[in-house]
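Yeah, one chain of the complex is gone here, protein chain that is, but the others are all in their spots.
== chain A ==
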Amino acid sequence: MVGELEFERPITELRKKISEIKEFTKTTDVDLSSEIAKLEDRLEKLENDIYANIKPWDRVQIARLPNRPTTLDYISYLFEGFFECHGDRTFADDEAIVGGIARFKGLPVTVIGHQRGKDTKENIRRNFGMPHPEGYRKALRLMKQADKFNRPIICFIDTKGAYPGKAAEERGQSEAIARNLLEMAGLRVPVICIVIGEGGSGGALALGVGNRIYMLENSTYSVISPEGAAAILWKDAAFAKNAAETMKITAPDLKELGVIDGIIPEIKGGAHKDVKKQAEEIEKLLTTSLQQLLELSKEELVADRYNRFRTIGEYSIMNDYIGVN
């Protein structure tokens, strides 16, 4: 089965058994309906049990599923008349980021997001959703356009990270990301960011300076991949599972740390099981969130975003330190 994950195996096995028995009853006269009912009861319990105790590493696996819905999938369900705009006006069109104008329940908006491919061919074209500087510059161009025409901005975050390549460094990957952080801070329209898959470090943050930041329940947001952290910490990428727990990269962890504003519940097993239903969940939250932000004036929106990030971080004050002098 496509997208079957290790931790889900007991569920799929039981489900298979049930369908086998059902097949069997069709061909014979034996009545097994009470047994089937019992098994289905057990299946439901098992599902509830497994999905309620989902581990960080399992979430990483779900977030990385090739068939996990992408930015364009959600756009088609959430917005009317999406019109994609291409290019950064300077160098190229980076297909690892898509963006354009659309309507959300009639309200004109600008939508931007990282875009993975659905298959190898598309992934090569979209560089596996890992942008080059021109991708971030395209995003910024569209944000400035939204600012000019007073359109709220909705960003979907879904990337392993900014692409680590020679050309990317030559064209200023650092500067492109940094510029977005700075300029997003000054946008005078509501900015809502939603992490829908992997939120990989600076490459994710470059679309992430919003008034509100939400995460899908099984998405991740981190400063370094679990594999990368494990390689540094335990000198072995095989410890990624441990790192996924230690690094606090899941939606519930980040809500607790105050990094995000809310969690969008996923349907049982993950967003890929039913994109339409998942889009409905996102729509609910987008609606209330936009309603709140549209109440604010331009200055209030900028101040709101400033305060949103200004308060992040934990530290203490030590009194007996003498300083460099």
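Simple rule for what comes next: contacts are C-beta pairs under 8 Å (C-beta built on N, C-alpha and C of every residue); 3 or more make two chains touch, one makes a residue touch a chain; residues count from 1.
The rule is simple: contacts and distances are computed from a predicted model.
Hidden from the displayed complex is a chain whose UniProt protein name, among "Chemotaxis protein methyltransferase", "ABC transporter permease", "Acetyl-coenzyme A carboxylase carboxyl transferase subunit beta" or "Response regulator", is "Acetyl-coenzyme A carboxylase carboxyl transferase subunit beta".
Of A:28, A:53 or A:319, it is A:319 that touches the chain left out of the display. Among A:36, A:50 or A:178, only A:178 touches the chain left out of the display.
Only one of the listed residues, A:209, A:240 or A:290, touches the absent chain: A:209.
Shown as candidates are A:18, A:224 or A:296; the residue that touches the absent chain is A:224. One chain of the complex is left out; on chain A, the residues touching it are 162-166, 168-175, 177-179, 181-183, 185-186, 201-202, 205-206, 208-209, 221-224, 229, 232-233, 246-249, 254, 257, 259, 305-306, 309-310, 312-319, 321-325.
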